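With one protein chain held back, the other chains of the complex are shown just where they sit.
Naming follows writing order (A, B and C), and every chain is counted from residue 1.
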Amino acid sequence: MIQVTVWNEFRHEKTDETVQAIYPNGIHEQIASFLGEDQFEVRTATLDEEEHGLTEEVLNETDVLIWWGHMAHDEVADDIVERVQNRVLQGMGLIVLHSGHFSKIFKKLMGTSCDLKWREDGRHTRVWNVNPSHPIAEGVSEYFELEQEEMYGEHFDVPAPDELIFVSWFPGGEVFRSGMTYRRGNGKIFYFQPGHETYPSYYSKDVQRVIKNGIHWCAPTENHYPSYGHFESLEK
Amino acid sequence: MIQVTVWNEFRHEKTDETVQAIYPNGIHEQIASFLGEDQFEVRTATLDEEEHGLTEEVLNETDVLIWWGHMAHDEVADDIVERVQNRVLQGMGLIVLHSGHFSKIFKKLMGTSCDLKWREDGRHTRVWNVNPSHPIAEGVSEYFELEQEEMYGEHFDVPAPDELIFVSWFPGGEVFRSGMTYRRGNGKIFYFQPGHETYPSYYSKDVQRVIKNGIHWCAPTENHYPSYGHFESLEK
Amino acid sequence: MIQVTVWNEFRHEKTDETVQAIYPNGIHEQIASFLGEDQFEVRTATLDEEEHGLTEEVLNETDVLIWWGHMAHDEVADDIVERVQNRVLQGMGLIVLHSGHFSKIFKKLMGTSCDLKWREDGRHTRVWNVNPSHPIAEGVSEYFELEQEEMYGEHFDVPAPDELIFVSWFPGGEVFRSGMTYRRGNGKIFYFQPGHETYPSYYSKDVQRVIKNGIHWCAPTENHYPSYGHFESLEK
Partner (left out) sequence: MIQVTVWNEFRHEKTDETVQAIYPNGIHEQIASFLGEDQFEVRTATLDEEEHGLTEEVLNETDVLIWWGHMAHDEVADDIVERVQNRVLQGMGLIVLHSGHFSKIFKKLMGTSCDLKWREDGRHTRVWNVNPSHPIAEGVSEYFELEQEEMYGEHFDVPAPDELIFVSWFPGGEVFRSGMTYRRGNGKIFYFQPGHETYPSYYSKDVQRVIKNGIHWCAPTENHYPSYGHFESLEK
């Protein structure tokens, strides 16, 4: 069974009534809850726990880490970020959600500013599938809509993805590459745009389906990982 | 000087008054005209000429071929299509415009149906640059608008491009990968969406700039092309 | 259970004693035999059967088609090639082996000459994994060797792959991109180099493992395939 750790900053939910109304137990608990319906072994971790809940032990038992953060990116300790990066390079999957685009871990893995345009206007979005045979889009229609989502607009300053899966449309006139995969070391990474804290995106069946598919896609396989360093000749 | 041949089906212009009003001498002449302002050596060719104007001689003297077609894709002779494909594989650049997505030559080079969604509604479009340092986007703002353009929507059934440069937004709710590059053999290919026959897109300075940049990008370089077939061992 | 059809030209085996000694029942039967050990539903088809064994019915019941051909590429009927291409675009997986690089179906899906360098010298090869977390490389070491394999050398005239998985080393001094994936329409394609008819490559456990992994990777998913054509506006 795939072992998933859902990491959430868990700050907005403690101070903002709108967020609290939508996610009374925190975004992480809502994500854990819909994953639990499936065949995952799920735990959660949050910023204010010891070592942000991401001890060596927890990470070693994590196949796929889901990351949601926003207002407190800077409070994530650098050594924990490095620990997460190392685990990704060793093979742990990583799903970065929404405002996690600006997290230390995502920026470290991308090497770019990860900046973008944004607007919180309470309007809808339409997420188009541009890679219809990709397993992350399995069971999802050629597009799906969210009644309310924060606008994220191009240019999104990330490397060209290995695979582009979703492109989002916003009524204000913007587009956004909203579902993208990357490989770093032995780890697979999936960035997915929906999930602003003041809108109920993680209750959407489509969003849930994509995240579940993403976990399956990101999970480590039984690969033999390479050796590095000095290497004796194989030929005479 | 880069030698450009602008190929146009040149049928709508002969029968449709709206098109005639916009492109009295044909789409090819308008394209040739704005290219002529720059440093290209330009000629045109059209469907109803002998060999569609694409003789061996013309193609051998063409560095970059621009292709506009729509209602008469099927009338392009298969042997001419093969001739063009061979020249692309040898190194000739190819810029496929708008409804050229359904041309025999583009389908042959892509290997897919090249199908898409479309709607002729006279509304505007906004072309977003998602690859801001690409030479094809040189001098173009982070987005540009066209007052009227046909909607082309995803899914666009083409291979994942080597480089994605533009993504278009349409007011009806659609997105479209509208500027993409491909390499096939020694040839470079650029697909660019704008240019419906009933709207004046080829008078847009932005569209003109992108096409000019595309020509520079697609033009053959002084590369040594590979040898194929039986090969003697280089080592004892 | 994934339904696999193993297609083989089945000509060398009828006329060449060396090939007969290695593959007495044909390359297709050897491939079917090692697949059968796993959880696939396998059938075979060959050139000299009616419709090359690739009737509409057979193709409709095929999730993944494996293709081996060499001396008789030209005898494959164009309408059957078109039928296979259509099924790939609809979602059928395709694994092209070794000299299948020059098959009509592969060239049609790639859009290029698919040419390369070759030499039949009875020497060994070493297949390096350059994409260690890819599911197609699952269970395979960082490299594997074949005691004898035909040299295939760069330049291999195919489009840049979506994913590069293996690069082969040859003692004569050549390299070759020997494991590559492509998506075309809704279908997934995997090209894999080993399998010259006069060497026992399809008895190699490594080659077998890669082909089995390839089948899993190429198999269609439960995706909703897109609609095309005229499209009504989704927004007012």
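What we mean here is this: a contact is a pair of C-beta atoms (placed from the backbone, for glycine too) under 8 Å apart; a residue touches a chain by one contact, two chains touch by 3 or more.
Just so you know, these numbers come straight off a predicted model, no measurement behind them.
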Shown chains contacted by the missing chain are A, B, C
The one of C:Ser99, C:Ser168, C:Gln193 or C:Asn213 in touch with the missing chain is C:Ser168
Contacting the left-out chain in the complete assembly, out of C:Ser103, C:Asn129, C:Gln193 or C:Asn223: C:Asn129
On chain A, residues whose C-beta touches the chain left out of the figure: 85, 89, 108-113, 115-119, 121, 151, 153-155, 157, 159-160, 162, 171-174, 182-185, 226-235
Residues on chain B that touch the omitted chain in the whole complex? 91, 126, 129, 131-135, 137-142, 162-163, 171, 183, 185-188, 220-227, 234-235
Could you list which residues of chain C touch the chain missing from the display? 126, 128-132, 142, 153-156, 160, 163-164, 167-169, 173-175, 177
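Keep in mind that, in the parts below, only the chains that are shown with their structure count from here on.
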If you average the Cα atoms of chain B and of chain C to get two centres, how far apart are those centres in Å? 32
Expected list for chain A, residues touching two or more other chains, is 126, 129, 131-132, 142, 163
